[in-house]
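Here is the structure we will look at, set down as structure tokens.
Removed: one protein chain of the complex. Kept in place: all other protein chains.
Up next, chain A:
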Amino acid sequence: MRKLIIALTALSVLGGASAPAVAKTDPQSDLNEFRQYFYKKFPGVKLQEFGDGIYAIDKVRRDEWQLMEEFPSYEDGVNRGRKLFEKYDIGSCFKNGGKGIKQHYPYFDKQSGSVRTLEGDLMACLKRKNVDLKAEKLRFFKGNFAAIAAYMAYTSRGEKQNVVVPDDERALDVYEKGKQFFYAKRGQLNMSCADCHVYNSGMMARGNLLSPGLGQTSHFPVWRRKWAGGDETGVKGFGTIQRRYSGCNKQVRALPMNAYNSGKYKTETQHPTYVALEYFHTYMSNGIRLNGPAIRQ
């Protein structure tokens, strides 16, 4: 009898509420859940170690990788990035002279109500200073542009990722969009980011070990051997996180959300969907120390 009454009151409470029970976006509890999932899946791997991607979960690959990091092939590229950074006085557009700030990106800008990425702010800075983007071949994703971003990441090494999602509907909205993109299946092959980097992380897709989603953003821009090709010392190996998104989208035969490039060098802006994804994805790696640009295959 008591049970019935409780059930009835519960029902009336539900009935009384006008809106359907939609779970409120709660980034902090998402983050806790995300971490716990990977702690359970990879026992013994510590939070900081997740920043090393597949090398955190595979000993043989890790040893190989550590050898590569001893004489890092990205050094010349980082220097090239620093030179461009200084040449165009990029520091003047940023807090703290542009150094040691990457851990705060992406951040929600209250005034404009939008989320800003480091690369987005960098592009805005270059435009403000009327840099000849074409002459320096400065475009989102790769090359010289990614080299400047890589230099900025380099000055932030060791800082803990610290993305803030404030209790502001506009920020929560972007976060929620990014989260949905991460978990939604897409492309002809019908796979979500989470299919590969949550549920099947640690498994092999043919010869490729799938990295855990936790810690995936900590070391970007990366320097990939695949992208560098023969160019072992310059800037070709660099790619921003959104370049990687684009690659992972293409793998499942989904349309990549590349930067709009109408008029190529003039009006290029980042795709809002990838900005949202980066916001969510990076927030999930809060607390992990930055280590960019790291080497990846």
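In this section, contacts are C-beta pairs under 8 Å (C-beta built on N, C-alpha and C of every residue); 3 or more make two chains touch, one makes a residue touch a chain; residues count from 1.
The rule is simple: contacts and distances are computed from a predicted model.
Enquirer: Can you tell which of "2-oxoisovalerate dehydrogenase subunit beta", "NADH-quinone oxidoreductase subunit M", "Dihydroorotase" or "Monoheme cytochrome SoxX (Sulfur oxidation)" UniProt lists for the chain that's not drawn?
Expert: UniProt lists the chain that is not shown as "Monoheme cytochrome SoxX (Sulfur oxidation)".
Enquirer: Out of A:A124, A:M203 or A:L255, point to the residue that touches the absent chain in the complete complex.
Expert: Answering carefully, the residue with contact to the hidden chain is A:M203.
Enquirer: In the complete complex, which positions of chain A touch the hidden chain?
Expert: With respect to the unshown chain, the touching residues of chain A are 188-191, 195, 199-200, 203-208.
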